[in-house]
Every structure is written in C-alpha cells, then in structure tokens.
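Shown here: the complex without one of its protein chains, the others still in place.
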Amino acid sequence: MKKLKFGMVGGGNGAFIGNVHRRGAQMDNLARLVAGCFTRNPEKNLETAAAWDVDDLSRVYANYQEMAEKESAREDCIDFVTIVTPTDTHFAIAKCFLEHGINVVCDKPICLASEEGETLKAIAEEKGLQFGVTYTYASYAAIRQAREMIRNGMIGEIINVIAEYPQDWLIVSTVAKESDQAMWRLDPKRAGSTACCSDIGTHLEALISRMTGLHPEEVLARFTHYKGSPLDHDIQVLLRLTGGVPGMMWASQIATGSDCGVKIRVYGDKGSIEWKHTSPMELVYAPLNEPVRTVTANREYNDPACLELCRLPAGHPEGFYEAFGNVYHAYCAHLIAKRDGLDAGTFSYPTIDDGLRGVYFTEACLASDQEGNVWKKLKKG
Amino acid sequence: MKKLKFGMVGGGNGAFIGNVHRRGAQMDNLARLVAGCFTRNPEKNLETAAAWDVDDLSRVYANYQEMAEKESAREDCIDFVTIVTPTDTHFAIAKCFLEHGINVVCDKPICLASEEGETLKAIAEEKGLQFGVTYTYASYAAIRQAREMIRNGMIGEIINVIAEYPQDWLIVSTVAKESDQAMWRLDPKRAGSTACCSDIGTHLEALISRMTGLHPEEVLARFTHYKGSPLDHDIQVLLRLTGGVPGMMWASQIATGSDCGVKIRVYGDKGSIEWKHTSPMELVYAPLNEPVRTVTANREYNDPACLELCRLPAGHPEGFYEAFGNVYHAYCAHLIAKRDGLDAGTFSYPTIDDGLRGVYFTEACLASDQEGNVWKKLKKG
Amino acid sequence: MKKLKFGMVGGGNGAFIGNVHRRGAQMDNLARLVAGCFTRNPEKNLETAAAWDVDDLSRVYANYQEMAEKESAREDCIDFVTIVTPTDTHFAIAKCFLEHGINVVCDKPICLASEEGETLKAIAEEKGLQFGVTYTYASYAAIRQAREMIRNGMIGEIINVIAEYPQDWLIVSTVAKESDQAMWRLDPKRAGSTACCSDIGTHLEALISRMTGLHPEEVLARFTHYKGSPLDHDIQVLLRLTGGVPGMMWASQIATGSDCGVKIRVYGDKGSIEWKHTSPMELVYAPLNEPVRTVTANREYNDPACLELCRLPAGHPEGFYEAFGNVYHAYCAHLIAKRDGLDAGTFSYPTIDDGLRGVYFTEACLASDQEGNVWKKLKKG
Partner (left out) sequence: MKKLKFGMVGGGNGAFIGNVHRRGAQMDNLARLVAGCFTRNPEKNLETAAAWDVDDLSRVYANYQEMAEKESAREDCIDFVTIVTPTDTHFAIAKCFLEHGINVVCDKPICLASEEGETLKAIAEEKGLQFGVTYTYASYAAIRQAREMIRNGMIGEIINVIAEYPQDWLIVSTVAKESDQAMWRLDPKRAGSTACCSDIGTHLEALISRMTGLHPEEVLARFTHYKGSPLDHDIQVLLRLTGGVPGMMWASQIATGSDCGVKIRVYGDKGSIEWKHTSPMELVYAPLNEPVRTVTANREYNDPACLELCRLPAGHPEGFYEAFGNVYHAYCAHLIAKRDGLDAGTFSYPTIDDGLRGVYFTEACLASDQEGNVWKKLKKG
C-alpha cells in the first residue's frame, strides 16, 4: 500500500506536542513526513527536519504560505498538513492550506471565534477536503469500546453524564514556581478570552459528545478566576444534552495533586460506564444490579471497533501517544480510501464539526458566566 | 465511671437503623439502653426490648408521650432519648422529650421545615439540653484526621470543594424490581417536598461543613426528577461557601452501579485532601508538587483527635457502625462531663445547628430549582 | 427467642481483643455476657464487668477454675465460655471448661502443641460439646460469597492458590520505637518456638482451607529471623494442597508499609477469585476470558450464605468487628439449635478441627525450615 505524504507546520524547538503528532501520524505506517515549516528559526527548522527524517531539504520551508504554495504546485504534493502552532494562528494557516486544496489536521481548539471555524468548514466542504481535529481523549481504545457498548444498548437510555478534568499545573507553576510561562495565562491580553474552558473544557465536551452521541445544547457555567485573574482557571458547568439529558462538568487547572485526571461517567437506566485517564486501558461497566465489570481494552471480548485501535497483546499498557495515533489512523485511512476510490466506509475521527462545536461550547459558557450563571444555548449543537 | 442511661423511640420491626443506633450508643460503654418505645406493635415492642437487654419491662412504653412523661418522673430517668422514626415524626417527638427536660439524639434530617428546627433549637437552648444529630459521614475517624489537617494549614487556604454522593438503590428498585417501597418515593403525596436533596444532599452539606469549617451560604441547584416524578432523585448544586469559596455538589439515587459512593475533595493552595466512603479508613493527601500521600486512620502518625476515634490496631477495617459510635461517643462524653461537673471541654458531634443548617440547605436548593436554577441564599448559614 | 448466656476468661485491662469478642458475641442478640474472669486484678475485674453490663457480681470470678466450677454448678450456667488469654494458657483453660461440660470459643492458635489440641478435641467429642475458634478472615461475608462461588464451580477446578499476609508492626516497633513489647517477640525464651507462623501464618492456612475446601497436606517453608532473632518474623511457604494442588504463602511482620494486608487469590481453570483485607467487602472475580467482576458483599445478587452475614444495606462498610460477629453468629445458632432440639442444619464456623490443623501446619513448617527447607507432611491434613 502506498503511504500518504504529510507536512507539518509548527512542532520545532523541542515542543513536545510536535513529536506527539509526528509519532501519531507515522505510527501505523500509513503516512510519512516529507515536508515542513517547523519553526521560524532557519537553523532549528533544518535540525528538526533532519531529526524527523525529512530527507528532501527543498521541502523545508521558511513560512507556511510558501509551503502551501510550493507543495500544492508539486506533483507529489503532501496529502495533508498537520498544524501544531499556538491557537491564535490556527485559522490563518488552516485557511491557507485549504485554499490550496490540501487536507488539514489541526490541534484543538481549532480557532478563537466560531465565525472563523464556520469559514474553515465552508471552505473544506466546498473543496471536498478532510479536516481532522486531534481531540485525544475520545480516541483511546477504551473510549471506543465504551461508545460501542452505549450504542448497543448495554446501559439502556442515558439519564446522566458526569465529566471532570482536574489538573494542577497552573497552581504548581504559580504558587510553587512563579513561572512566567504560567503567569501569562493569568493575563488576558496575552491569553485570549478564556483559559481553562477553551483549553480543557473543550476536551471534556468532545469526549462527552463522541462517547455518548449526545451534545451539549445549553450550558450554565460558573468560572473561577484564580487570584483575581480576568481569566478562568476552574469551570463548573451544568449541561443540557441532546434530548434534555442532564449533565455536569468540572474542569480545573488549580486542582492541587491532580495529573490529567480526566474522568467521565455515563449513567443509563440499565447500567453505567466509567473511564479515567489515569487507567486509560480500562472501563468500569456496571450493569444494573449486577457485579461491576472491569472491561480492559485489547482483550478478545472487545468490540471490533475497539480492537482495531489496540496494537499490543493483552496486558501491555498503551498510552497518550497511541491515542494520538488512533486519530491519525482513521484520518489517514479515510484519505487513502478516497485516493484509491474505495468505498469510504466509516472513519471515526474528530472533524471540523467537532472542532466547531468546541468553539460554540466555549462561547456559550463564557456568556453564561458573564451574564450571572444563566442558561445559554449553544450557537449550534 | 457511671454509665448513662438512654431510651429509644422507633427502631423496632427489624429496621436496620435502630440496631445501628443501639450499637453505636453502647459501643464504648458510656451508655446503656434501659427504656424504649420501639414500635406501636405491643408484641414486637417487647420482643425488641428483650433482644436489646432492656430488662425492666415497665420501661417499655406504648407511645412516646407516655415514655417522656413517665421517664421524666423517675429518679433514674434516662439521660437521653434517641429518635429513629420516620422524618415527619421527628419534630413532635423531639419537642416532647425536650419539653420534659430530656436530652435528644435525632436521626437526620431533623425535621421537615426550618421553623420546626428553630423551635427545637429554642427549646433546647432554653432548657440547657444537648441535641445531637447522627450525621454519619463526618464522624468517620479519617474525616476527623482531615479536619485537623485542614485546620493546621496543611492544604493552605481552601479554594474549591467538590462533593458527591451517588447511589443507585432507587433505580435498582424501580427498574429492576418495581418495588412499591421505592415507588412511593416517586409520589409527592407520600414523600414530602424533596427526596434526594433532604435524604443525601444534607449528608454532603454536613460533611463539607464539619470537615472544612466552611458552610454553604448560597446555592444554585438543578433537580432531576426521574421518570417525571415530582420529586428529585438527582441534584446538581453549585455552592458559594463561607468567604465566597466555590464548591460543587452532586447527589443521586439513580446512579447505576454506585453503592453509597460519598466522595469529597477539598482543594487548597498548598495541597488537597480526598476521602471516599468506599475506603473509609483512608485519606488521599496531596501536598503541592510532592508525591501524594495515603493517610490511614489508626496509624500512630494520626492527629490525636483522629486516634481517639480508632478502636482497633492499624490495619483492621472499621466501618459504618463505628462512625455511628463516634457520634454517640462525643455526645455521651459531653453529657457525662456536664453530669459530673467537669470542664466540658470540646465535644465534637453534630448538634441542632448542624441539623438546622441541613434544613436551610434543602429549602434553598428547592427554591433555586423551582425558580429556574438561580442563586438562593440560605436562610441562615 | 431465649438468648444464650456466656462468660469470658481474659479481655480485661483494656486489651482490645476482649472487646472485639464481647461485641462479636452480642452483635446479633443471640447471646449475653453474664459471667467472667477478665483479669487477675480484682479491681479491674469488677470494672470490666461493670463496663460490660455483667450485673450479677457473684458471677465475676477470681480465676478460671473457680469460674468453671461455680458456673457448671448453677442451674443457669453459662452456655459457653470465650477464652481470650495469651496462647500458652489456652490449653489449660479450655480443658478445664470442657471437663466441666461447658462449650468453648477460643482465640487462635488454640494451643502450642498438637498433642494439646488432640486432647481438647477428644474431650469435646466425648462430651458432645462445641468448640469454636475465632479465625476472623474466613468469616468476612465476602469470603463466604467466594466459598459458595467456588463450590458452585464458577472458577472450575482449582489449579493454584496464592496467599499473603504482610504487616509491619514488628519492624515499626523495633526500628522506630525499640519498644519492649515488640522486643520480647525476638526472644525465644519468652515467645515460644514460632512467631509469625503461628500468629498470622495460621490465619492464612485457615483462610485457604475454609474458602477453597482444600487443605495443606505438605509444606516447604523458609523462615526469616529478623536481626538474628531465633524466632521467625517472615515466612515463605510452598504448599501442596488436597489432591496435589500447588499453593504459595507469604506472611511477614516486617513488611514495612503494610497494614493487615491479607490477600488471597484462588485460580481455577474457568476463572479466579481474589480478596484483599484492605477492601473487605469486595471480591474480584475473573471468569476466563471475560471482563473482571467486582462482586460486592451485601448486594442482592449475592449467594444467600453471604447475604445472611450482611447487616447493612448495600454500600455501608462493615469491618473487622462484623467478621468476628459472624463467627459467633454461627456458633450461637448452632448451640441454640441443639438446645431447642431443632435440626442442627449446617453452621459454618471454625471448629476444633480448624484449630488443630493450624497447629499441625505450624509444626510442619517449623520442621521444614529447621531441616533445610524440605517438604514435610502435616501430621494430619
């Protein structure tokens, strides 16, 4: 099978997330990095290219505009570009590549304002391009297992969703270290209109939506601004999901002692399912009035949709890199199917719709908080 | 040391909670059951008395009024009465005993309306009587340890409190068994104005208040009414605690797969503390940017206030009965100190103030939900 | 139902275990403490009697011989005596009461040498008396559930048993505190021929035997003597169980950081069951190639034999006291059935056979270690 070729914008200078994307995209031998504009520093740009086996140095570009132009002019043009720059630059870069006819994978959140996201969606649809978004958590194999179990009715009708994402890096940084890297997040001039909500609240929104098939339609949010910062560092949100199902969300960057403690519990009238990021290979499944089950990803009893995301024999921990790889696997499989004229089938990865819904969610939460913790509808569910 | 004598109203007919109170009150040899009106069924009344070693059958009474009258007339009158009847009868019974000069221990919630609670408080204060309330969770030894650690500044200033109490008995009963015992809880004519909030929401309120020293001053509540029942079976509450500290609470009786899953997390700017009812002897203590500690109750490194609640050598599980015993231990020690004219010192058990605050809390939550999920102040914090 | 009457030898002077026995025996209202010889100190003897509601002071005795004589002469003689004195006195006391025709409950190990145990067994059988032994761990409700699941074939044929009991009190005492109470355990003149093996190794043996129905027939033991003490404080034992099933045991009193960490895993060819003392209400049940189950004691899906040992609604932690209560519940039910001429049915509690097997086990382990870690048969399985 002929591999896809891809390029990357951003990711140089030792940012860990660039390497996560690179490893994720190449994990299952469906794509190969052949071009990039990794950083504005020319020397580091070349160093990154060398480290990442980009052999043809003519495909290492000084800026993204040049990259989009020159790549789109080549016969062996990249099949997609991956954008891993800071959020405020996503829109312009994604727009540029889409306009040059190149498929896009973008980190989340995909942009700052929903109008930008709507523009990107319109261009992608017009051009028939695929726009993937790297929401990681919904791409763990165990979440896929959960989604299939829910679809198959194993917890009955959903009656409640409780999601949380406590982490503590901000309070560690500010209290323990007074680091500037953290302090700018307390400065609205530098950080934009929300911090915690757009950064990790959107992760929870995407996880809820992709795991349950239900989306937030209305929110009532309370933001906490640590040490009087104008930005939010802890959000507590009541949710009205599709069909009026209630939900609750808590995300915090000042929850001392928490690593990336994502946890989601979905309650139905015939059972419940729980997943925690600290043991990412496991689901806790409680059928009504029966012993609780621990369902482990990469066991033979898994749903096929889960098994296809498992790369190791039972009992070998897979982690964050592999979840990233799962996004890229589905995205690449989709592009390959299109390229080869195959029946495209179903390829499950977060798209522009997921990315856009995250922006709608953030905007609604912000408005709810600013208007005194009142219910606000999402612009579009 | 001369033991206290106590009586009990309710608890017959095999209700488990009666035996919990009896065992709790007698656990540490500070009191002995000598009188009671356990049930209106005369035969079962005597059977219960016999089973519980009430030897003097003249102190087995047909109704609580007779019991209050006759006991208060005896020279060897009971030192206190324990009330374990259904909630709607608490007020009349407690009032009667208080008016006859007898100290009271009452199960929670102490009454249906705050005016009733205020009346009880006024009588108790006027008569100089002690009114104890059996909020169990705050009386686990580990919670005492947590309270002392918080008081000693080990988590710094509190910045967030997250509490939850999922259980599933209601959905097990209705869905799995269609039991009538459960169904009446869906009928407002029989169950009163709130179900989940007054039953277990108040447990969380008491736990937060006694563990942290912070009380809810304002609430924003959303009640979920399962299967269209007029009563609440799931509550999600945003809290404004003393000094404006934010908090969040979730309690549910339809959380499939949950036992009495009480969990509380208190976040400070120097650390956090977590406790779960499913491992009641343990605290998880996370000092900022250091390894997380598991602090086990009944280890020598405990605070003395915790150690005095531990009855077994390290490593022997204590449970729900012992938590009940802890309430009674402090209550009895208080009565004994008063009786013996000793310096009363500090006796830590839930009092009428805690009981009353629980009623205020329920009333504010109900109003918040009915008025469209708006912030409501508690009548009195 | 008429309660049993019982007496106690030992348990005074604040020893925690006396109170555990008293609470256990009285927990379910089947028996009442009416006599005792709690300590040789006359004042404390009376104090203990008062605290424990022994109202008739003529039944508080100066020594056990007097107690056995006088009680056996009364028409309302105690139905059984509970022996909670140090091990080296068990034999003489038990023998005395048996010879006076009084049933016995004895703490473990029941005696120092198997000949003593055989004598006790012979007398009890000759007199038709019941001899109960308070092995606690096998009496947790969850272990009862496990036993029934194993009997019902839910793990298939047993192929392996792994048991452990790490605790750290000895190393805490000696290293951290240099306490004399601990140091004497390092002195063979004062402590007898084994320490860890007879103290907690026997607990594991009893747990294995009662849970699985398989008994150790041969052992290969290695004893570790901490700091050169002639006594064992850590034992590692290979087992040959009934029918040649392999097993492995580790018990240690120098396992830093361990509370009473009893854990047993029973592997069959169709599933496995695991239980840990640190979460005593739960079993982990793994059917072959299916999701692992957490089976919680006091859920409706339990086996009836488990449910009859649960005193609280689902989700309320029961602990060590209740496990003790379970031994006494079955023992008392047995005596009551005999007294009332009922069909005695099956009453599951550890008997003289269990107690004796524990002594055989200790003797075989000691011999194995002394002869260079060779296989030794138990005197009688």
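In order of appearance the chains are A, B and C, and numbering begins at 1 in each one.
Here is the rule we use: a contact is a pair of C-beta atoms (placed from the backbone, for glycine too) under 8 Å apart; a residue touches a chain by one contact, two chains touch by 3 or more.
Since the model is a prediction, treat every value here as computed from it, not as a measurement.
Asks: Would you indicate which residue among B:D76, B:E115, B:E290 or B:E371 is in contact with the undisplayed chain?
Replies: The missing chain is touched by B:E290.
Asks: Which residue from C:T89, C:N160, C:S193 or C:T242 sits in contact with the chain not drawn here?
Replies: The missing chain is touched by C:N160.
Asks: In the complete assembly, which of A:P86, A:G128 or A:P313 touches the absent chain?
Replies: A:P313
Asks: Applying the definition given at the start, please give the residues of chain A touching the unseen chain.
Replies: That gives, for chain A, the contact residues 3, 16, 19-20, 23, 27, 29, 32, 51-53, 167, 169, 172, 258-261, 277-280, 296, 300, 311-322.
Asks: Footprint of the hidden chain on chain B, which residues?
Replies: Against the missing chain, chain B presents residues 285, 289-296, 299-301.
Asks: Give me the chain C residues in contact with the hidden chain, please.
Replies: 155, 159-160, 162, 164, 168, 171-172, 175-176, 220, 222, 224, 226, 234, 236, 238, 246, 248, 250, 252, 254-258, 265, 267-272, 274, 284, 286-289, 292, 372-373, 375
What we mean here is this: only the chains that are shown with their structure count from here on.
Asks: With centres defined by CA atoms only, which chain is the most remote from chain B?
Replies: Greatest centre separation from chain B goes to chain A.
Asks: I'd like to verify one number: the distance from the centre of chain A to the centre of chain C, where each centre is the average of its C-alpha atoms, in whole angstrom.
Replies: 55
Asks: Just how far, in Å, is the C-alpha centre of chain B from the one of chain A?
Replies: The answer is 44 Å.
Asks: Out of chain A, which residues touch more than one other chain, so two or more?
Replies: Residue numbers touching two or more other chains: 289, 292.
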